[in-house]
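Only a single protein chain was left out; the remaining protein chains are all shown in position.
Chain naming follows the written order as A, B and C, and within any one chain the residues start at number 1.
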Amino acid sequence: MEQILANGLYLGAQYALIALGLTLIFSLMNVLNFAHGQMYVFGGFVTYTVVVQWGLPFIAGLFVSAFILAVIGALIERFLFRPVIRKSHREESTMLLAAGIAFFLDAVILLIFGEKQRGVPKIMDGVLNWDFRIIMPYDRILIGVLAIGMIVAFILFMQYSKAGRAMRALAQDRVAAQLMGVEVDRYSMIGFALGAMLAGLVGGLLVTITGINLGMGGPTSIKAFMMIMIGGAGVISGAIAGGFILGMMESIGLTVLAIYGDITYLVIFASLMIFLAIRPQGLMGKPWG
Amino acid sequence: MNIKKLFGVILFLLLVLVVVPWLIAKSGRWDFYYTLTSVSLLSIASAGVWLTFYIGRINIGQGAYALAGGYVAAVLVSKYGINFWLTIPLAGLFCAALSVLIGLPILRLRGVYFAMVTLVLTEVMRLAALALPVTNGAKGITSIPLPQELSVFGFTVIPDFSTLANTKLAFYLTSVVLMVICYFVLWRIVNSRLGHLCRSLQQNEELSASIGVNTAYLRVIAYSISSFFGGVAGSMFVAISQSIYPSSFQVTDSVNFMLNCFLGGLGYVFGPMLGTLVLYFGWDLLFTAGRYQLLIYSTLLIALILLLPNGILSMGIFNRKKTRS
Amino acid sequence: MTQMLSLNNVELYYDHVYALKGVSIHLEEGETVALIGANGAGKSSILRAITGLSSITQGEVHYMGARLDGTSAADIVKQGIAMVPEGRRVFPYMSVKDNLLMGAFTRTDKAEVKQSMEKVLERFPRLRERAGQQAGTLSGGEQQMMVIGRALMAKPRLLLLDEPSLGIAPKLVQDIARAIVAISRDENVSVLLVEQNSRMALSISDRAYAMSTGSIALTGNSADLMNDDRIKAAYLGGDI
Partner (left out) sequence: MSPILVVENVTKKYGGLVAVNDVSFSVMSGEILSVIGPNGAGKSTMFKLISSFVRTTSGQVLFKGKRISNLTPHVVARLGVVRTFQETTIFRSMTVRENIVVSHHLRSKASLFGFFIGSAVAKADERAFGESADDIIEFLGLQSIRDELASNLPQGHLRALGMAIGLATNPSVLLLDEPFAGMNHDETMHMVTLVKRLRDERGVTVLLVEHDMPAVMKISDRIVVINFGEKIAEGIPSEIQSNEKVIEAYLGSEDDAIGL
């Protein structure tokens, strides 16, 4: 039982970080970023390059990942999403653009980093063994703690910084935010960069544990979509809740349902459908339509 | 149907059933058969996606139904020895029934939310194929026999494929015929009252309800027809490749079906056919670019969306067609 | 008194529908001017034209002697024009305090922002009690107080109020009216008040314009208009 909880927390913290980035972009621009998983993979490869090929410390890898992904995010917003949103009449255009960007990032990752699975050496040795109730390697604990720390930092940033307040205001009432003097373009770009940065950071964190490969992008995006559907799209607390719930369900599923084969995600999806039928706006989302 | 349209249809049939095989025989590019067969089958699946666009829903889950349809055909043929031709409608019906179950809750969602769920659906179908015992897991179902003879009242309509010298041509012809049938059905739907009601739904669901349309029912009907097409396409693929794996239809395929529709134009029944042809051929032609294939392809795609964010049909010359179709 | 704001022959339309057809109004420094008229007369469109939320198709808007139309919404705020929008438009999931801070978004003088906050909380003691509460949970009247306070946080020279009495319980309408009077008295601010409740608006303004279907129908001193039967006719469908 304790083991399941610990695993769930560890998974959930990373999931929540990914979902936070996705939901931030969604709430500011009503864009579903299909390329989120690819950004995550990109971040993982950057950390790998910095740590393994350049031989710099892990923390430097994280910083470089965060920085590069933020720049990529800002560029994508400025030169791709902004003009398309301005010109298009329907929301499918941004969805297609996001799909195109996902393909593009896949191609870039393939060309720069190749197809091979990459990993960085363990950043910490040893295993915590608490009476055989919880067994967890120290590096996992460290990564889990780091992820939770980042979530807290993100919440604090959104809550108490001027930029964070501006983004929350934009998400809640675009017109009123404009009337307060918030420059929509500028904060959409900052928000997109921040969302991409979070994806990159998670990639950097996870490359130490599971390694990273090209094929992980799509499935990661899909998990992130599930999380924000559970929690409610565009709501920060919803993304965190969704992340931890999915992490927990996965952890429970892998233990309890293992005897029936690999059906965890089937069960999760079936429950998600039933849940959405009852509450289409997710746990904390605003009702719409 | 007026004379002009009838003429157009006959011309099209001549082109795909006579001229194309003749050209291929002349040029000796037998590999084009495979490409064109794929195009016609993929365009059937895309036609389904197009129909969900027609009721105002962005469907990125068609891969799920193509996969399901494929497995239905594979299982029925290889485990129960049912004639392949019979499994095509069965696969379609299975997918339609499945989509009613899935559609009832999720069709209440709109816009991005519906799109998200359908995308997840594709991935879940893959996982289901991996996990369920009947699908044989990751090993897939292989060595599926070629289609048997189809006879009606003792009269052979389609000969046994294993006796044919040129199965490529046979698959091409049957796929094209299947595509023509599907598009005829789609065309009939769009130009009958059902299509008009779908359009009313796409443009304004509330108004549609206020003129007495049972919107929930109509959405499920349209979605199940859409999934039927997906299942049909998937089952035919199985006959050609004689195998199916959980990875036969993936998220990328679902996204591509959506791209086909968008590229061909959402206001035009034959749009998805055109879109599939352009995208598939474009992808094939870029094969020579080797490792830069995906890069060029996606760059072109992004450029296209940047230039024409409202679809190819937003270009001036197509606008007339859109209003009159 | 110098002319603070003027609209010359402004035209505006949404989707081929005229909202304003050749409207000219002006406002002097220190004045409180009311714009009254029935729903749909175009009052809010004037405010949208001033704040840059809608771009005008003809005419000019001048503010402090300089051209204002064409300026971005954010720059307009920086120049000292703050608006209390129709329907309040609070940020529902932010605390009252954060809502107020958003009002001071364009200001960089941190210390003075604190002072402004203190002043607003003094003016509306109810807001101090609820400073940590989510704005969406406030009552309509409290929300209205809060958005007025939010606009004051920008330290505006011109305050635009769009239907502050809309959907507010009758007994609170007076409180809001008093607050507006007090603000125009204490702060160095001119007020343009758009109201459907013409009795309230006329009683607290110096001058007024009455609008009907996109143009100015009547103008004059508020005290004079108060007893003008044509106002009543404009609302309830008699002849003007």
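For this structure, a couple of remarks:
Keep in mind that, in the parts below, contacts are C-beta pairs under 8 Å (C-beta built on N, C-alpha and C of every residue); 3 or more make two chains touch, one makes a residue touch a chain.
The structure presented is a predicted model; accordingly, all values stated were derived computationally and were not measured.
Just so you know, the chain we are not showing touches B, C across the whole complex.
Screening C:E31, C:D98, C:E142 or C:E163 for touch with the missing chain picks out C:E163. Touch with the chain that is not drawn comes from one residue among B:T174, B:S200, B:S224 or B:T276, which is B:S200.
In the complete complex, the residue from B:I24, B:A45, B:I189 or B:V220 that touches the missing chain is B:I189.
The missing chain lies against chain B, touching residues 188-189, 192-194, 196-197, 199-200, 203-204, 206-207, 209-215, 221, 267, 322-323. Touching the omitted chain from chain C are residues 15-17, 38-40, 163, 165-167, 169-170, 173-174, 177-178, 181, 196-204, 213, 226, 231-232, 235-238.
The rule we apply is simple: only the chains that are shown with their structure count from here on.
Chain-to-chain contact here is organised linearly: an open path runs through the chains from one end to the other. Chain centres computed from CA atoms place C at the largest separation from chain B. Taking the mean of each chain's C-alpha atoms as its centre, the chain lying closest to the overall protein C-alpha centroid is A.
If you average the Cα atoms of chain B and of chain C, the two centres end up 56 Å apart. Once the centre of each chain is set as its mean CA position, chain A and chain B turn out to be 32 Å apart. Taken in their complex, chain A has these residues touching chain C: 162, 165-166, 168-169, 172-173, 175-183.
On the side of chain C, the complex with chain A involves touching residues 51, 53, 72-74, 77-78, 82-83, 85, 89-94, 98, 101-103, 105-106, 150, 154. The part of chain B that touches chain A in the complex is made up of residues 53, 58, 102, 104-106, 108-113, 115-117, 119-121, 123-124, 127-128, 130-131, 250-252, 255, 258-259, 262, 291-292, 294-295, 297-299, 301-302, 305-306, 309-311.
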